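First up is the structure itself, then whatever we jot down about it.
Missing here: one protein chain of the complex. Every other protein chain is in place.
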Amino acid sequence: MSEPKPIKSWVKLLEAGKKATKHQQSEESLQFPLRRSFRPAAPDIAKASLKRDFEVGLVYYVGDDIEQDRALCGLERRPPTAHTFKDALEKKRILLEKAGITTKLGFDKKKGVFEY
Amino acid sequence: MIMANSISQTANSRGHKKYGYFLGCVMPAKMPWAEKATLMISKHLGLDFEEMKETLCCVRPGVWKAINTDWWLTLTSQNLANAEKQGIILVDSCNGCWISHYETLKELTEEPAKLEMVNRNLSSIGMHFSGDLKVKHFLEVLYEDVGLKKIRSNVVRPLDGFRIMRHIGCHARKHGDKLPGYFDEILRATGVEIIDTPYDKTCCGLLLYFSDPHTSIFDRIGVKMSTAKELDIDAYAIICSGCYDQFERAVKVFKDERGISFDTPIVHFSELLAIAFGYKPDDFGMKYCRPIPTTKFIEKLASKEGKK
Partner (left out) sequence: MVTETKIQKNLKSPIPVPGTDEKVTDLVIVHDPNKCTGCNQCMIGCAYKHYKTFDKWYGLLYVYENPEKRGTYVNANCQHCVYPMCLAACPKEAIYKDEKGIVRISPLLCVGCGTCNQACPIGIPRLDQERLISVKCDFCDGEYPMCFQMCSAGALNLLPRKEAYEYVKKLRGV
């Protein structure tokens, strides 16, 4: 049985996750095949959405096109979420740091990348 | 109005005054029509209903609970503490958000050690959570607080002749069979005919997408949508915005990878309620921001109106 063709959007998500990682584990395991591979706390596939979560506070951005659609539906252009209330996002970031989550996941806040 | 009075009385007796609707991640970005329709029907039914402010991601249980349960509790409790501060009853319509809030609240009230851990973390941002909060699913609000009788009496444009399939989602089944029952009964109150299929219970595959995209898209949601296509139904009714995200993604993937296009519109159940209450599809922007156009549905509605 042949391998099923990978789904493009999924591959894109995985690549986005790999792009957000500083040290590539998969490359290192090619160089050192006998070394037992190290698995970071956040799997590559989840990194893209976790990064968005840290940056926006929510999983999806609200851009200009979405704002337009919202206006057409008769809503305010920006939702009353962390998209509008940046204060809540700041609090979440402090919480992420104080609870040691960013450190354990290896997330570099300044550069916006996962260390490993 | 008697019903509305009794609601505010019971709400007052708990010390809370109004409902705060938790939007979550997907609804403001991908389903503005559902957001508008929800606000419209709740206002129509006389509820003191507002969108909750300063909301963050509910902290998806599928990812965060697996990574670390304590982190999940901490991050979720920021939203809960916010809701407590705003003095509202937290209402979710996304099952993922609901289960996150419901289970966190349950765990924190049952285990004082966890509550202490959470408050230790929350103190760093100047917040405190005491557990004095009520979390409700939107279906519970409609069925228990408003009542089926009142919903039925508000239906002015019954949707009879519309054949729909429905998908409630996994998390709504976790704590008893209550919510699926409510969902069906409220839908039937609008006059639609619900078609039962073997795949009604099947998961949408959102949680599985990270792990096994093929099964998630083709074996979970693919069978649902192809059944819908075969049966030629008018709409697929959902309630969970997380599930909607996956439906939308699956439809795109099917088009890109296999060249199959599905034309069954996926509608939020509050849209069906809004239409049944006499609102026009344009009132909540039913046709905008949709990968699957709802033109067929709107045309059928218009032709039905014309016949009358």
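We just call them A and B in the order they show up, numbering each chain from 1.
In the analysis below, a contact is a pair of C-beta atoms (placed from the backbone, for glycine too) under 8 Å apart; a residue touches a chain by one contact, two chains touch by 3 or more.
Values in this document were obtained by computation on a predicted structure and should not be read as measured data.
In the complete assembly, the contact with the undisplayed chain comes from A:40, out of A:40, A:74 or A:106. Touching the missing chain, out of B:18, B:157 or B:173, is residue B:173.
Contact with the chain not shown here comes from a single listed residue; of B:99, B:139, B:217 or B:235, that residue is B:99. Summarising the interface, chain A meets the missing chain with residues 36-37, 39-41, 43, 45-46. Touching residues on chain B toward the chain that is not drawn are 61-62, 65-67, 69, 99, 110, 170-171, 173-176, 197-203, 205, 207-208, 210-212, 215, 219-220, 223.
The definition used in the following text is that only the chains that are shown with their structure count from here on.
Averaged Cα coordinates give chain A a centre that lies 24 Å from the centre of chain B. Chain A contributes residues 4-10, 41-43, 45-46, 49-50, 53, 57-62, 66, 69-70, 72-75, 79-83, 85, 87-89, 91-92, 94-96, 98-99, 101, 104-105 to its touches with chain B in the complex.
Those residues of chain B whose C-beta lies close enough to touch chain A in the complex are 23-26, 28-30, 32-33, 35-36, 51-57, 60, 63, 67-68, 71, 74-75, 78, 82, 121-122, 124-125, 127, 209-211, 213-214, 217, 249, 252-253, 256-257, 283-285, 288-289.
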